[in-house]
Every structure is written in structure tokens, then in C-alpha cells.
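The other protein chains are all here in position, but one chain of the complex has been omitted.
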Amino acid sequence: MNRKIRMGMVGGGRGAFIGAVHRMAANLDGQIELVCGAFSSDPQRSKDSGADFFLPPDRCYPDWKTMIEAEAKLPEGERMDFVAIVTPNHVHFPPAKYALEHGFHVLSDKPATFNLTEAKALQEIVKKSGQLYGLTHNYTGYPLVKEARDLIAAGKLGKIRKVVVEYPQGWLSNRIEEGGQKQAAWRTDPKKSGAAGCIGDIGTHAENLAEYITGLKIKELAADITAFVKGRKLDDDGNVLLRFKGGAKGILHASQISAGEENNLNIRVYGELGGIEWRQMEPNTLIVKWLDKPTEIYRTGLGYLGANAAAAARIPAGHPEGYLEAFANIYRNFAGHIRAKLNGRKVAKGDPVLDYPTIADGVRGMAFIDAVVQSSKANAAWTPLEG
Amino acid sequence: MNRKIRMGMVGGGRGAFIGAVHRMAANLDGQIELVCGAFSSDPQRSKDSGADFFLPPDRCYPDWKTMIEAEAKLPEGERMDFVAIVTPNHVHFPPAKYALEHGFHVLSDKPATFNLTEAKALQEIVKKSGQLYGLTHNYTGYPLVKEARDLIAAGKLGKIRKVVVEYPQGWLSNRIEEGGQKQAAWRTDPKKSGAAGCIGDIGTHAENLAEYITGLKIKELAADITAFVKGRKLDDDGNVLLRFKGGAKGILHASQISAGEENNLNIRVYGELGGIEWRQMEPNTLIVKWLDKPTEIYRTGLGYLGANAAAAARIPAGHPEGYLEAFANIYRNFAGHIRAKLNGRKVAKGDPVLDYPTIADGVRGMAFIDAVVQSSKANAAWTPLEG
Amino acid sequence: MNRKIRMGMVGGGRGAFIGAVHRMAANLDGQIELVCGAFSSDPQRSKDSGADFFLPPDRCYPDWKTMIEAEAKLPEGERMDFVAIVTPNHVHFPPAKYALEHGFHVLSDKPATFNLTEAKALQEIVKKSGQLYGLTHNYTGYPLVKEARDLIAAGKLGKIRKVVVEYPQGWLSNRIEEGGQKQAAWRTDPKKSGAAGCIGDIGTHAENLAEYITGLKIKELAADITAFVKGRKLDDDGNVLLRFKGGAKGILHASQISAGEENNLNIRVYGELGGIEWRQMEPNTLIVKWLDKPTEIYRTGLGYLGANAAAAARIPAGHPEGYLEAFANIYRNFAGHIRAKLNGRKVAKGDPVLDYPTIADGVRGMAFIDAVVQSSKANAAWTPLEG
Partner (left out) sequence: MNRKIRMGMVGGGRGAFIGAVHRMAANLDGQIELVCGAFSSDPQRSKDSGADFFLPPDRCYPDWKTMIEAEAKLPEGERMDFVAIVTPNHVHFPPAKYALEHGFHVLSDKPATFNLTEAKALQEIVKKSGQLYGLTHNYTGYPLVKEARDLIAAGKLGKIRKVVVEYPQGWLSNRIEEGGQKQAAWRTDPKKSGAAGCIGDIGTHAENLAEYITGLKIKELAADITAFVKGRKLDDDGNVLLRFKGGAKGILHASQISAGEENNLNIRVYGELGGIEWRQMEPNTLIVKWLDKPTEIYRTGLGYLGANAAAAARIPAGHPEGYLEAFANIYRNFAGHIRAKLNGRKVAKGDPVLDYPTIADGVRGMAFIDAVVQSSKANAAWTPLEG
């Protein structure tokens, strides 16, 4: 089989944000082609959007149900291979379930579902279906995030003691959801976003990053979340104490009212021998600190990096790689996994194509949201993170 | 009166660390002269140390009690004006009390006392004595810390919502207190350090900085402190959720096992309109963030700064001022206050010489330590900060 | 016309570097599709490379001449629209000329040609052909480079006095061209690279960036170039004094033996009222300095930026955009211009699709190389930059 992997898209029509990101990420490496979509719940907008992407009108579907059914009927040489889901949170589970059950792989935006119950159900469905399921916790796609994970896994920092992970943003400092800002509107609406606002939207990225890099699982947490903006129904800020299995402790805070912050996800991890620091806004630098020798600056694209970081970079050092490239790494690996399946190639543990987040990460994220909301309601009582 | 202000010192002999810092801070501006000391509990070492500072042997006393008594008997034109106390924590209260009661002003290293009870007692003694009492929460001596405080007091950031204050160090990552490291030894010894280790040593600086800059008081906190290094009796790391009076929330964490960190005190404060960020290791930069215009970089020594920041700087912009200069600002203001008293000059509220930490800060710090230890024992239960 | 713009590629087969960059840049926005190529001077490698990109074998040509001739014969609905040239310098002019003369647009890697004579000839050919010609001086594709240019053009910095532009790299610190490093081999070979090494490869980017941002033309220069690595025939380092028309002065230095430097292109420009600083390795930050107010940090994606910077960004602030995105901006604008032509849309001055480097930049770059080499041979005598 020598052809591009075929993608159908749910959501992401004109005016959407994350859909365009997914398309660029899918385009970048020339491995994937967009062949169809249900880009909007408004059929005409779906058609118009598809035309923007040069799709034939008959593959711009009025809704995802129709799309999945219609594509399933197309001959194998033509129909989509996987569905990319880029809708608001409440429309993650239904099309994912439907697509899996109709024999399509699924790559979904995060969080995986609307709540933990759905996430656990989806985990079962994935398992049963035999299809692939990927989740765009895109920040783990950065080369130096992989390097940090590998350094820690190799024991270079010694036993991990402390984790500080932060995700401050400032864009919801005012009640812009009232002014027609579409991105703000659904994220602050409990019916579309779920039980949490900020914690669901970005706190889950912080949680996922911390667990990915350290290889540790959060055992329990004590959370204090707040809706600072008057009239807002969901949290726009949260502070969380963490305890990891194995004894490490930590802090996680996420915020959308940290005025003047852009998208400042960052993490510091300290072990008995050293520490690492990584900041998403300067993603090509990993600071590695040592007890008794100079701090080192690891940089994307240089020869001393490990195999996983090397594989995740596309261009020589000093040519900055950004958010879209990291996002594209998820797509590239996911597509690589599909290609392996199509070609009947067995992928063993450790195969690079497996390095993308799965439904297990999705369940973990929903359990995190659940625990934070529950803990905060109980005045920051320690609450186990199950899942 | 036109002469230097005369300082006697308790502690700070050969091999000590913070004593040398106090002396350099006192020297810098040529306003203070060291005239006597009880530099060590070992009389010979006290004498030898005094010789290093070119003091006559008869003013190098064998202990602080002798010093205070002897100096009190000297004629006014000769005897010391104030006592600088630079001993371990358990020897803060006794000489302070004795000096105040013998008519001397006191400038003490922090924390003010060994425990909260002593601190409250000292507050009474200070009041009764009519003498001045200063506390070297030196980080508030930096020009841009003053600027941050003034910006917030002027309402430039709007109502404050969130505070993140951190103080990571890594130097106690191993059990160096067993190897004869004097600084480590007393700081990890409950008999000399008090109820807390890291939280008392540096957590109090973080607390003081947060309250100084924001002008807000911590109402209650939930703390999780840990002794990560095996066999250590006091905490070497602590994570704390904060709630301020008036509704702001925050996070404070301090650590001495954050491997590879030097002395990374830093703070971020976010209000409804903007935020500030200041890092002690690059103290001449204050980052001011706004909701809808470019982030600004305020720099020590430039013309647009307020009067207090201007007064706290000594040299033109771009000529970095550091830790000793900030420390010296405490000494300069304190000496200025003594001089005003000596000259019978009345100092009104807002007079620059009043800008140094006092026993009120000391009580606050001890209350913080108390609350953190208590909360942590109660599994991070919310605990009010009284004092 | 609603279809993707069709690209044929010359060079860029397996093992090449810049070809892959061009393909990713072309892919990113889903506006361009690769339809054919002469990817290598080795016909089999050309075919194999084309298969990597899922091209049919009959459109993987054995050489560029064959490709241009064959494509010219295809029906309009099928044949390529433009040729991307990604070969070493000595193979820039011939295929560009041939393609233009056969009715194809050309997008070429820089420098435009092998020498100034060719560049001037090409300028004539472009003019005569009526086809479009773009040049991938990709660094001008960054959003904040456009913002810097616009700030200066609007007079915000006042009259420009001084320009400092640098391009240090370290990868040629050793004679790696002897060890089979393909990228190093042709760049250090006068027969493939031209009269200059480092100055041609990266010095031209620095020159182009300086003239783009300031809107000023270099009048004359005094250059001292050196081949530090023993046995190397072309310069690997160059220091240049600049004088601009209108009175500004400056410095340009480029180096490939600045050990430990990655790809550190950067520029500072100072006017009577303020200055700007931009660094390619952190491209989403533009530092704007003022005489009498705080330095400002402009960031990609924020609302206060001008229209051109806004148009050149794809995602919200804090989601870092990198080298490929800037490169893709050249492709996007070039493709936009082709589309306008195909659709018969007139593009007026100032139209965003015109914001890509053209043959005029190419001539300028070759004149710069010429002047530098000439000046250096004359012991850094002032030499006019003509073109």
C-alpha cells in the first residue's frame, strides 16, 4: 500500500479554531489527506467549509452520523481511514463511539469525553472495536518533552521528589463569553464543556504532561478552584496540591484569569540528582539542572539528544519548531500506526508510531477533572484520582 | 549630630555566613560603623573575628550579655547605637529583648524569634521600650519590589485575584548537615531552627514578599510539608494553598531539595487588569503584563519608576544592583530612622526611612510558620493565619 | 477556479535537507499540491523519492529539463503551475530560466543565482516572461519581522541611525565537508556555491533581513572575510561595516565557525526615538525599546499587532510558530498570487499576496556577495553595493 492516509473530519468548519490546527497538523508531513467532513452542524456551512479545502460537495456531509454511514459504504480504496473529532467536548463521545463501531479509527481532540463515565465506556468500546484511538494531548508531541521523559525514565535525575506544573492563561479575564466570542462561549458553558472550565480545558493538559514526563501517577489531590469572573458558571482558575504514587509531591495550577499570560504551560521536575524545566512558549529549550555541575541547555535538533527527541524534530537546531509541529507529531505517529495496520506490519512496544496519547490518557484526564471538582467542593479535601 | 551610626554585632564571627552579609550591607553607604561585637559564643573566636574588622580588643566581647551591659555603661558619645543580631534562630529573641531593655535599637536577622509566643512577647517589649526594631526581610529592599508594591497599591493591576510565590533552592538535596556544613546543621536542627526547616528559613521570605507586594493579608492556608531527605527532622519542602482576605487566592511553595535551583525566590501577581512578575535572581527586571497591550519591562534605575524605587537604587540603569544593595537598603533606612531620632527629627508616615520590616512582619512570619506546621499535621486542613 | 495550486519540484530528493522544508512549507496550509518533480540528478533516486511523496512514476522525471518540457505538454487542467527549485546554488539559474521560458512560475531557494551576472540576466527573463518569480528569503516570513518593518515604516522609531545584524552558526567549525556531509560539501565548494561560502549561504539572509526591516538600502560596505578552517576554499566567517543610503550605519557579521551557535540570526535597529530587537531563535518575541518609557515585548498573535503581522500568524498567542510557518508564509503568498492570476483577480500594491521576496531581492543579494568578496580582497576597502 503506497498512498496517503485518508481523514474525515467532524467539526472544524469556518470560524472554528482547533479544526484548522488539526488540518495543518495533518497536512504538514504529506502523509494524510482530508477526504471528507461533517464540518458543522449547519449543513450549508459544512459544504462551504469543505469547498475551502477543495473537497467535492458529495463528501461534505450535513452531520457526522451521515458521514460515518456514507463513508462506511464506500469501497475500501476510497473511503476514509480515520475520523478526526474537533468539536466541543459534549460532541466528542457520540461520534467517536459511532465511528469506532463502524470500523473507523478515531483521533479526537481532548478531553476525551464529557465526563468520566463516558470515558470509561469509550475505553471499552475502543478495546472491543479493535480500532485505533488517539487523543491530541499535543504538548507531549514536542521533541524536548520526549527527551525530558526519557532522561527521567533512564534515572538521570534519580528518584523524583517534586513536580511543579503550571498552565496560566489570561484570555478569560473578562466575561468575553457574553460578547459572542465563540471559543469562550462553549468553554464556559457547563452543558458543552462539562463539570469543569479551566481545569478541563487546560488543567488536563498540565496533568497529562506531568504524568507523561515523570512516568508517575497522581495518587491523590487537594484542589481549590474558583470562578473569579462574576457570573461565570465554571472555574476559571484552580490551585491543586498533588501527591504521586511512590512519594513524590507537587503542585499544579491552571488559570484563565492570569492577566497578561498567553499560553504559558510549563513544568519543573526535581529528583535526587537533578531537575528539568521546560516551557511550552520556548519549546526548543530544555533546562537540565544538576546538583554539582553547570546547568545544561538541551536544544531541539542537536546530536546529543535521544532517539525519540530526534525522531520528533524535522529541521536542524536553531530553526524553531513550534506548536503545529508538535501537534503534527501526534498525527504523524497515528497515521504511521494506521499505515502499519494497513500493511500488516506488527508494531512492537517501543515502536515510534505508538508514541501518541490513547484512550488511557483520556480516562486519566477525565478522572483528574472529576477528582478536582470533587475535592474543591469538599473544601480541598484530599481526593484519590481513580482511572 | 554629624557622625556615623554605631553598630554592635551579635554573632557573625569567622566561618559564619550571614554576619558578613550584614557587615557589607552596613558598610556600603558609609553611614554606619561597626564599633563592637560579641561575634561568637567562643570568646577567643569573638576576639579574633573582631581583629579581622580592625576593632580594638576591649570591644570584642565574650558574649552578648556582657556586650550589652558594657556598652550601656559607655558614654553616649562612644557607645553603640544599635545591635545587629545575626545568630541562629534560637538566639534571636534573648539578645533582642536584652538590648531593647538596655536602651538599644535592634536590627535582627529573620525569623524574628524561635516561635510565635516569643514573637508576640517581643512585639510587646519593642512597644514598651520605645526603641526601634528592624528585621532583615531583605528581599523587600529591592527597588523593583517597591515598584511592584506601589503599582498594585495605586490600583494599576485592578483588584488582585491570584498570587504565585515560589522559593526553590536545591542545596539541601543531600544530608550535608551530617558532614559538618555549619549552615545546614543548625537549619535542620529543631532545637536551633524552630518548628519548621525550609518553611522557616525561606518560606517566611516568600510569605513576607507576597504580603508586602500585594498589600493583602493571608487569611488561611492549606499546607503539605515534607522532609524528603532521609533522617532529616525538619521539612525541606513545602507546598501551600493560600486564601487572602478580600478573595484573592494563591500558591506558595518553598523547597531546599529542588536540585539545581540556587536561590530562586520569585513572585507573580495577577489582578483584573494586569499582572506583575519578579524574580530575585534577576532583580533589576520587573515584568508588567497587561490584558490588551504589550508586556512591559520595568528596569531598576530608569526615570519612569516611582519615588520609592528610585530612592532604593544607587547607580544608573544597566549597572546591576544585587542582593547586598537590597540588604543595604534595609540598613540605610534603619540607620536613617535612628539618625532622625538622634536629631530629634519627626518622621511622618510615608517617610522613606520607615521603609524597613518591623516586629509586625516578624509576628506575621512566626504566625505563618505556626499555621503551616499545624495545617500540615492536620493533612493540609485549612488553618487561619493569626497575628 | 477552485483547486489546489500545483507544484513541481527540482531537487529535494532523498537525503536532501532544504527540499523537505519546501515541501512541508507548501503542505501546511492545504493550498498547494506536489504533482511532479525531478528530485535528483540520478533518475532512479528521483523516482524513489517521488514514491515517498505518493507521486505516480510517470511524473517523477529524470531531470529538470525533461520535466519542464513534459509538463508544458500536459493539458492545462493537469500540468504544474509553478516550479520550486531547491538545488545547490549552481543549479538555480538554469532551471529557473527554462521554466520561466516555458510558461511556468518559479519559486527558488536563495541565493537566486550563482553570480551577479546571472541574477541580472534572470531579472530580465522574469520581466520578459510575465511569470511570477519568488525567492525563499524565508526569515522575512515571520510575523514579527513584518511588524518590525511596519513599525519602522510608520516612523515609530524616528530616523534610523544604526543597524546591527548577525548570523552566527557553528556547524562548520570543523572540516566536515571532507567526511561526506553533503550539506557542507557543496556549500564549501566554489564550483557549486559561488564566490562566497558563509556570506552567500547566510550573509545574504542577514543583508535581506536588514534591508527588509529598515526599508533602507546598503550604499557601501567594508568587509573582512576569512576561511578559518584549514584547507577550506571559501569564507566561513565575515565581518562587515555598513553604510546605508540616508546616513545610517551598521554592522553585519555572519559566521559558520562560531562554535556552539545554532542558527542565531538576529537584528537590532536603532532610531532617534527607539529601537527594535528580533532573534530568529525566539521568533515570536519582538523587543521594542524606547528612550523614555519601559521596553515593550511584542508577541506573535496578539491583538495590538498590525495587519501584516496578524495575517502572517496562524494560531493564538503563546502557541509558538516557527521556521516552517514563516517559510510557509512565503509559499502561501506566492500561491495566493498565482491563484489571483488564474482567477484574473488584479492585485494592487499592498495586497498581502505580494509580500514575498522577488528577483529584485535576488539581484540585491548577489550584489551583496559581490561587494563583500571584492571589498575583502581589497583589504576591507569601502565598496558600493550595486543592484
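The first chain written gets the first letter, and so on, giving A, B and C; residue counts start at 1 in each chain.
Simple rule for what comes next: contacts are C-beta pairs under 8 Å (C-beta built on N, C-alpha and C of every residue); 3 or more make two chains touch, one makes a residue touch a chain.
This one's a predicted model, so the numbers in the text were calculated from it and none came from an experiment.
The chain not shown here makes contact, within the complete complex, with A, B, C. If you put the hidden chain back, the residue from C:S41, C:N174 or C:T285 that touches it is C:N174. Screening B:E321, B:D355 or B:D370 for touch with the missing chain picks out B:E321.
Of the residues in chain B, those that touch the hidden partner chain are 2-4, 17, 20-21, 23-24, 27-30, 34, 51, 53-54, 169, 171, 261-264, 280-284, 299, 301-302, 314-325. Listed here are the chain A residues that touch the chain not shown: 288, 292-299, 302-304. Contact between chain C and the absent chain runs through residues 157, 161-162, 164, 166, 168, 170, 173-174, 222, 224, 226, 228, 237, 239, 241, 243, 249-251, 253, 255, 257-261, 268, 270-275, 288-291, 295, 379-380, 382.
Rule of thumb we're sticking to: only the chains that are shown with their structure count from here on.
At the interface between chain A and chain C, over half of the residue numbers involved are used by both copies, so each side presents largely the same positions.
Chain closest to the overall centre, judged by the mean of its C-alpha atoms against the mean of all protein C-alpha atoms: A.
Ranking every chain by how far its Cα centroid lies from the centroid of chain A, the top place goes to B.
Between chain B and chain C the centroid-to-centroid distance comes to 55 Å (mean Cα coordinates, whole Å). If each chain is reduced to the centroid of its CA atoms, chain A and chain C end up 34 Å from each other. For chain B, the set of residues that touch two or more other chains comprises 288, 295.
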